[in-house]
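Questions regarding the structure given below will be posed in turn.
Every protein chain of the complex appears in place save one, which is left out.
The first chain written gets the first letter, and so on, giving A, B, C and D; residue counts start at 1 in each chain.
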Amino acid sequence: MTMIFGVPMAVFMGQLTLGLVNGAFYALLSLGLAVIFGLLKIVNFAHGAQYMLGAFAALLGFRYLGINYWLALVLVPLVIGGLGMLVERFLLRRIAHLDHLYGLLLTFGLALIFEGTLVNLFGVSGARYATPEILQGGLNLGFMFLPTYRAWVLVAALTMCLFTWFMIERTRLGAYLRAGTENSQLMQAFGVNVPLMITLTYGFGVGLAAFAGVLAAPLYPVSPTMGSSLLIVVFAVVVIGGMGSILGAILTGLGMGIIEGLTKVYYPEAANTVIFLVMILVLMLRPAGLFGKEA
Amino acid sequence: ASTAHADISDNEVRIGYLADMSGTYRDLAGPGGLTALEMAIADFGGSVNGSPIVVFSADDRNSADVGANTVREWIDQRNVDMVAGLVASSVTIAVTKVLEENNSLGLVSGSAASSVTNEHCTPNHIHWVYDTYPLANGTAKAVVEQGGDSWFLLTADYAFGHALEADVTSVVEASGGEIVGGVRHPFPTSDFSSYILQAQGSGAKIVGLANAGADTVNAITTASQFGLTQSGQQLAGLLIFLNDVHALGLEATQNLLLTTGWYWDMDDQAREWSERYFEKVGRMPTMVQAGIYSSTMHYLKAVEAAGTDDPEIVRAQMAEEPINDFFARNGRIREDGRMVHDMYLAQVKTPEESTGEWDLYEILSTIPAEEAYRPLSESQCKLVQN
Amino acid sequence: MTDSHVLKAPSVVAKRQRRANLRRNAFYLALIALGLVAPFIAYPVFLMKILCFALFACAFNLLLGYAGLLSFGHAAFLATGGYTTGYLLASYPGLTPELGIIAGTLVATLLGVLFGVLSIRRQGIYFAMVTLALAQLMFFVFIQSPFTGGEDGLHGVPRGELFGFISLRSNMAMYYFVFTIFLFGYALIQRTVHSPFGQVLKAIRENEPRAISLGYNVDAYKLVAFVISAALAGLAGSTKTVVFQLASLTDAHWHMSGEVILMTLLGGVGTLLGPIMGAGLVVSLQHILSQSPLGNWVSVMLGLIFVVCVLSFRSGIVGELGAIYRKNFK
Amino acid sequence: MMTANAVATEPTARYQSREMLRVKDLHAFYGESHILHGVNFDVRQGELVTLLGRNGAGRSTTLKAMMNMVGRRTGSIVISGQETLSMKPHHIPRLGIGYCPEERGIFASLDVHENLLLPPTVSSGGMSLDEIYAMFPNLYERRKSQGTRLSGGEQQMLAMARILRTGARILLLDEITEGLAPVIVQKLGEVLMLLKARGMTIVLVEQNFRFAAPLADRHFVMDHGQIVEEISAVQLPTRREHLNSMLGV
Partner (left out) sequence: MSAPTISTGPVLETRGLTKEFRGFTAVDDVNLSVQEGHIHALIGPNGAGKTTVFNLLTKFLPPTRGEIMYRGKPITSLKSNQIARLGLVRSFQISAVFAHMTALENVRVALQRQLGTSFHFWKSEKSLDHLNERALALLEEVGLREYADTLTVEMPYGRKRALEVATTLALDPVMMLLDEPTQGMGAEDVDRIVALIKRVSAGRTVLMVEHNLSVVSRLCDQITVLARGAVLAEGDYQSVSNNPLVREAYMGSDAAEERASA
């Protein structure tokens, strides 16, 4: 069969496809992070944990309340997002005026708390979450067998990304948010209720993470540590894309998925590292990331 | 008794339980292991020749230096006589170095690396439950014999994975199979889809998992999502434990072949103990948790018999006695510190076959103690003359 | 022009400063005394761990607190120092510990130069991320290269004889050696901060373009600060390895870079004592909790404490104390 | 306020017209430092008053205090009949106030056009975009470029222009001529006249007395966080010397 760079065409295509799927995941997660950082300048270290909470909420909701996948896809982001708002309202707001580092520290602390608690409650070996019937089985793309669910993840994630991008880059609300984060005092002097806006935004960002969590539940074992391993990669994605650039986060997410996918074929040992290599190269050439505005 | 008393340091037998209490291996040993240890002490009567048995426990958080420091402090500050548990190989190796330096004693139950009693062996620790050699051997041999003669290996890219990979490769080739391909994935990896795809591309009959813990779990999950088994390939888990299978569910793991040192349901003795354990913990014991009980019990008996908790004497005494309890059959402690005992080839039941949450394995055959482990003739251990 | 503070005659201020200096010196003497008697009260190895991390945190704080640079890759220097020293001492039995430590520190310093050159031009979070990325590459190197023992780590490092004749096998001897190293490192930082160089650093932190327009090559200054910090972090790592006789990936993992940030923030950024307090607190916590029945709740406890600290002792323990102090004595 | 609209356009009606703004015994603090020590003044519908004074006299702080942008405040600030001391910052502008800060506060993350559209309209009757662009052609030219990339003066124009859109009836303007070319300053003078004619109430903090003099109905001179002098336009010719001495000219 035809070979590309020394691997069978089929495998190559397969890797591209899978890369795209994972990419969509990164995109969704880094999007939430970008929204929160870009708009609130909060380095949300709890993002991984909130993603994990999303997955757990779906799992437990199913176990104890019989909430099915589709319902979870809607409810969980709302619930966890709501939780996020509480966090913002009662914790983050109190340190908003301080150096952003403190936000990082606080969310990091929260991450430890969430994770540690769940570890003690459920252990770490991770539980399974059944794939909904409709999405079971797979599609034969000719060059590979693609589980239907992964195809769905791709679609769902991208839709969500585009929606968010539009909300923030193309609407008046978005403009308020961007301005509010730059000089909230002045925005208030214009009559905008900035605190409320910030709470909602944080909630939304967290909601995105939770949404990703629910999407992930059927893919990976649902375990308290599922988030922390992902967090740092997602950070890298946001940075490469250019902090606060929504579009950057999305495109970079997809791109990194693909690059990582190919690395897994040509130099698998470096699969977890390649993204950092990319990050260094990018920041060497474009100090504010691929899509970031230079200050 | 007072004479015997004299030889028990500070008139207490002090045992330190060091394990990953909160991380990846929590369910393998963790708090359950501590319970098993306490059961052993209780069953033994709580004291040796009138000297009470005291337990300290700590979480090594899978970090070599946390582990080593904890043990160093136990020895410096509390004169701990024996350290039990010991899971992550990196921690174990670090700890055993400390034990050797301070001439103390360690009973390793959790670690997988066969190097623990090979290049890293010391006169101060005993490796109790299992190691990679029999796991790889048992499984690989059996699989090849059943016709699975072409292999693709998914290897965790670190020392331990490499060792496992080497073991398997030699066994597979020795028994007439061949390795048609493989990939070394970073440790840890959460998404295996790409590797599974490569495995599918390789056309090998068997996909061997030369990794552990979460990696194995993730690999198996992904494999089932990509219909690996449907497409005629079979998985061989080289290092998979009861808690993994339990977590993964039979749907994903059915028919998986694996080698184990013990299974709670393997006979009446085992069942009887496991029921008691279940009462306390609410989960069935893993082989590691059972091994912790077994090794502790053997240790206490030796202390009693020797009338002292002096490590060297106790170590010798333990080696004297063959081990035959609910856990180990035909067990004996070799000079390299390896406790060899019968191992078992098991197959994961299908959901249909399974009668309960914990009814997971079917034992296919027994691998005799003397064949199971790496022969001393191949040993690089400094304690072995050859 | 009017406000009360404006009318203060410089001399008054000067006097107050002098008094403050006196008080500070007395305070330091007290601390040193404490350091000297400590091993008779507490477990030396534990104290040494605190000292190593305290030095590490101080090194980090020099960068964050006084050059305004948040490095998220300092673990790389800790680990590089550790591995180098560990490897040398383990494989060349003749080598004395102090030489091993010096070697480790040097290598870390070189790495610092390399990292610095690559990252120093980046601003804020981007700087943090470049350093993180570089550190991750180092992690990869460590995990791949055989001499580190990969996952298993590097074990059996001999403590050896200091200068070839003082045995460090006894914890006491080791402790005083470590304490000396710590004092050296701390004094160096202390001096750096209150040096002409320190003044320029401060200026740069306050207003970079202005500093440039005054003719300062700001990147060079940042780089020097970065390298000093890296060197001291390396020193901490090397020392740690000699103390615990092992080097492992834990020191290279990004969690370690995170931990040092936590220590520093907890203690108080830009305060000279803060990092020490922070390190002490974090290390003790992990230590105490991991041995208590609450063992499994270590991370939860730590998390709680961080949250509480951020909410109630914003400027870190030392910062808070300082504030209280100013309130009552001004 | 709409009702007042009609009245105000009739200049002579000004002095009988109702009070828009009354500041009584206003104290303000930045953390520890006590900046305003009991400021008292009032502004009537359609009036333009200036706050003069040396640097650091507390004029900007007075405006900030009215917008609830300083640390702590005591006293009373009544805006078109409502006590605002206890109001949340974002409710105050909705009383029809537009604030143009000393440091301009142009948003880097928005382009000029977005900056212009940013402040929510607080009432109808604001200027249209075309009017504004006609008034400040530079801004039209640069409308696509990032807000903070504008020249110092352009930023000043933008800061002024954007509050004209909101339909605010009370304008608090801090040093709006700062760094502007004489032509523009002249233009701004005309603009203020126009706004006055439209019955807007304006508080103007100025250093450039020559600019302020012909526009203002009354001048308040501040020093050390207090109003030390009130001079009406009528008295101005006679009091000029005195005023100059106070301003240290």
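FYI, a residue touches a chain if its C-beta (ideal position, glycine included) is under 8 Å from a C-beta of that chain, and two chains touch if they have at least 3 such contacts.
This structure is a prediction, so every number in the text was calculated from the model and none was measured.
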item: For the chain not depicted, the shown chains it touches; value: C, D
item: Hidden partner chain, touching residue among D:Leu150, D:Leu171 or D:Ile231; value: D:Leu150
item: Option from C:Asn25, C:Ser167, C:Thr180 or C:Asn217 whose C-beta touches the chain left out; value: C:Asn217
item: Hidden-chain contact residue, picked from the options D:Asn40, D:Ser76, D:Ser123 or D:Asn138; value: D:Asn138
item: Residue among D:Asn40, D:Ser123, D:Gln207 or D:Gln226 that touches the chain left out of view; value: D:Gln207
item: Absent-chain interface as seen on subunit D, which is shown; value: 33, 53-56, 102, 138, 141-142, 145, 149-154, 156-157, 175, 178-186, 207, 209-210, 244, 247-249
item: Interface with the undisplayed chain - residues on subunit C; value: 1, 3, 5-8, 10, 13, 188, 191-192, 194-200, 202-203, 206-207, 209-218, 220-221, 224, 228
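The criterion applied here is as follows: only the chains that are shown with their structure count from here on.
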item: Per-chain CA centroid nearest to the all-protein CA mean; value: A
item: Gap in Å, rounded to a whole number, between the CA centres of subunit D and subunit C; value: 51
item: Centre-of-Cα separation between subunit C and subunit B, whole angstrom; value: 39
item: Sites on subunit B at which at least two other chains make contact; value: 22, 26, 157
item: Per-residue overlap in subunit C, given as positions that touch at least 2 other chains; value: 296, 298-299
item: Complex contacts: residues of subunit B adjacent to subunit C; value: 21-22, 26, 31, 56-59, 61, 63-66, 68-70, 72-73, 76-77, 89-90, 93-94, 97, 113, 115, 157-160, 187
item: Subunit B - residues contacting subunit A, complex; value: 22-24, 26-27, 157, 183-186, 188-191, 193-195, 197-198, 200-201, 214, 217-218, 221, 225-227, 231, 243-244, 246-249, 251-252
item: Subunit C residues touching subunit B - in the complex, by the definition given at the top; value: 43, 45-46, 49, 143, 149-153, 155-156, 171, 244-246, 248, 250-251, 286, 290-291, 295-296, 298-299
